[in-house]
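Below is one structure, written out as structure tokens; the observations come after it.
Incomplete set of chains, arranged as in the complex.
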Amino acid sequence: MTRPFLSDNAAPVHPKVWEALLAADASDAPYDGDALSQRLDEAFSALFAREVAVLWAATGTAANCLALATLVPPHGGVICHREAHIEVDEGGAPGFYLHGAKLLLAEGEGAKLTPESIAAVIDPIRDDVHQVQPHAISVTQASEYGRCYRPEELAEITTRARARKLALHMDGARFANAAAFLGCSPAEAAGDVDALSFGCIKNGGMSAEAIVFFDPALADVARYRRKRAGHLQSKGRYLAAQLHAMLADDMWLSNARAANAAAAEIAAACGGRLMHPVEANELFVRLSPTEREILREQEFGFYDWGPDAARFVTAWNTREEDALALAQAIAGL
Amino acid sequence: MTRPFLSDNAAPVHPKVWEALLAADASDAPYDGDALSQRLDEAFSALFAREVAVLWAATGTAANCLALATLVPPHGGVICHREAHIEVDEGGAPGFYLHGAKLLLAEGEGAKLTPESIAAVIDPIRDDVHQVQPHAISVTQASEYGRCYRPEELAEITTRARARKLALHMDGARFANAAAFLGCSPAEAAGDVDALSFGCIKNGGMSAEAIVFFDPALADVARYRRKRAGHLQSKGRYLAAQLHAMLADDMWLSNARAANAAAAEIAAACGGRLMHPVEANELFVRLSPTEREILREQEFGFYDWGPDAARFVTAWNTREEDALALAQAIAGL
């Protein structure tokens, strides 16, 4: 496979991240006592223009679950989309980290929740001990189908959540792509959530995601949970370094813009084949088995998406020529 | 602190590991589908001269707990030393990963278990449902006090364990230092355990430990558990690369030998101050507060060990001159 559109998950590490890793090589305090880890709160507080507390973690799954575990008791429930990553692709990790708390599944176009789809889950729940009560809502920015919540959509969900005393979590594995698409500030793209998994690995990092707590008291609990989950790495400076590199000069945004631009270029060639509007770096394209075969013969790598479609993902390192080639190949089918 | 004897946990990454990391940078399959991850079984099978299955994990805590979770049901117990890392320093991670299974604490000189100390725990346990029944034994090679189990000691414990149908786990965060000290084969240093946490991070790695399953069926369960614990990193090739680098040309052994040699040099100067024979890369040295102050003024870094002692740890990168200086400084007290 020479033209990779399989996943941003497997892309190489950005040169600036390598630089930061190598620069972190001198000995420093173990765990998260090093200077780089200690400066994360400051760096992200600047990004979000408010005081936040930040922990690194090695995967998005860990980031999501450590965040949720601070928001939901073992006997509670989390409302999320039926196709959310925490429901579909994390191997039951929320059940593990939340000690059996339940995911309460909601509908919504483009894998996005709406106030109505949330209400459709909550409203039938009897307020008694026989039914698991909702304690939090988890949204994904950008969604599993690469769709972005507009700030006003987040505001509506937040209002609904606050009225029901529900906490709010955002899975931001592709938060950068969403922010790049929305063109708003990071704070606006995050809305008023309590905790955000801020993804870096898909965006040029090696092994570090950030868990951003907008209520620093939650971070204090999460630190114990992180250790207890075996996620407190002893040489934490190598994780912190990646995050700092991503924030420096807004590389997280420029990398995401590059990925989004490549996706947009391909999207323009897909016309009616698109199953979802392309707002981030994922394309879901109707393609027959024969058409997919033709593309694969041209060395394009991608996943099948059911019997009649394919998923293409661009990344920070997608080459202009590859995006163009794919666009032309699809146009020529 | 310019002369670091604080912890091997915080040492830099070995140049050969950096090389391996950079060499792994090309895109490959995500998670553990990459070529390097796929070759780990083979590499470790060669090392142990028998078929093993190997998973990487980001921390020793995760490695220990993922291994134990395959050996012990939630209602069971694990016999370990009262001062074992899993009991004292993992933030309750075994309770989390084993769903409330219990650590059953045994005594033993130098933080090593003996058949007698194990029996002293097991024998009073009534064989009824009111008491937690033992399902596994966990030994640490080298122990928390840098003491090594001789192959015949492991054999005795194994015999005892098998007679009681107990599984055996080895925490090998410093397995390399033990193997280097014992001068025996890796297989002999591991004995007949079911699962071994093979440490690399303290020995020149960045963020990868190996969980070695001597029964490959256990690895199949552990793979689900690893994902569920958020430890299946998306760019797994960067972890596998570290492990391969450690095994290449037996660097794991040469690094450990260097650390052990530095420790031995310092030990020779400590005389009656040593609280434990020095068999690996840790020294526990009786030193008054004043004496510790004197050493710190000379820029030696180390942890206090209670009111009247200090712990010094050497690492793969301990400079000959620093070890010599510390030896002289202690001798001169």
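As written, the chain order gives the labels A and B, with residue 1 at the start of each chain.
One rule holds for everything that comes next: a residue touches a chain if its C-beta (ideal position, glycine included) is under 8 Å from a C-beta of that chain, and two chains touch if they have at least 3 such contacts.
Keep in mind the model is a prediction, meaning the values are calculated, not measured.
Here 2 of the identical protein chains are placed; the entire complex in the file holds 4 of them.
The criterion applied here is as follows: only the chains that are shown with their structure count from here on.
The centroid of the Cα atoms in chain A and the matching centroid in chain B are 34 Å apart.
Only residues 4, 6-7, 9-13, 18, 22, 25-31, 34, 57-63, 65-66, 90-93, 95-97, 201-202, 206-207, 224, 227-235, 238-239 of chain A touch chain B when the two sit together in their complex.
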